[in-house]
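What follows is a single structure, and I will ask about it in a moment.
One chain of protein is taken out of this complex; the other chains stay put.
Presenting chain A:
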Amino acid sequence: MNHKRKSQTIGWVFVLISTVFITIFYFYPMFQALLLSFKSGMGNNLENVGFSNYKRLFGDPTFIAALKNTFIYLIFQVPIMIILALVFSVLLNDPKLRFKGFFRIAIFLPAVTSLVAYSVIFKNIFAQNGIINKFLIDISLISEPIQWLTNPILAKIVIIMAITWRWTGYNMIFYLSGLQNIDASIYEAARMDGANAFQIFTKITIPMLKPIILFTSITSTIGTLQIFDETMNITNGGPGNGTVSISQYIYNLSFKYTPDFGYAAAVSFVIVILIVLFSLIQFRVAGDRK
């Protein structure tokens, strides 16, 4: 008994540093953000304003634009990427496929770049005098360069393509290792029963990968809701507020415009709520398993 109690105390010592760090750098600032969101003022001269920051959200066109943009990134990008990653992993899991190693590394390669670095690359590729426009003009598909980054819809498409480019291979790796854990005899039996490739994919592969699909869709959703590096470096939120994300708006409110920390904190609580909401929905949709 005495020994047990002693080892329990030692256990607390092991988890102590982490608990202190997470409390100081996550929970305490989160609590501070909540307090801040009820205050307003320039820089450090703050006064209590009740819920007025939250009321202001509804009439703030930039906030509404940022919310709308972030949603558009989310509802297009995450499903496109997850489906693409699934398709790649199923194709690359075929034992008879040749050049497998090459295709795997090629599709995974984007995941080793930093978000800022690839954003700058994409900005240049899609610039008015960028390589995409040059190519399209050379093959006479267009005569005038396309304004990729100064048209609000095209700019959003470029950002969605950029995120997809960066993360599809990363998610594919998880599916590939998940597929390798599925017993080949299950597929064998399905084929004997006369199931076609599509049926095998929807009835066996998807259900077997469900926990991993849940994991990747939650991490991708959380990541996309927080998107910052890309919009900051590809379009800087423009044209107008055509690509600005919620995180970038918080950054602008705090460090670019005259700092309004209270309002920025209220905006940040919108992302917190969205992340909790979407994670709950995804757990619910994924069903009972975990």
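The rule is simple: contacts are C-beta pairs under 8 Å (C-beta built on N, C-alpha and C of every residue); 3 or more make two chains touch, one makes a residue touch a chain; residues count from 1.
In the analysis below, contacts and distances are computed from a predicted model.
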Undepicted complex member, UniProt protein name, chosen from "Cytochrome P450", "Inner membrane ABC transporter permease protein ycjP", "NADH-quinone oxidoreductase subunit G" or "YCII-related domain-containing protein": "Inner membrane ABC transporter permease protein ycjP"
Which residue of A:F38, A:Y73 or A:F88 touches the chain not shown here: A:F88
Chain A residues that touch the omitted chain in the full complex: 7-8, 10-15, 17-19, 21-22, 25-30, 32-33, 36, 44, 88, 91-92, 94, 97, 102-103, 106-107, 109-125, 129-131, 134-135, 165, 169, 173-174, 177-178, 211-212, 215, 222, 225-226, 228-229, 232-233, 236, 246-247, 250-251, 254-255, 261, 264-265, 268-269, 271-272, 275-276, 279
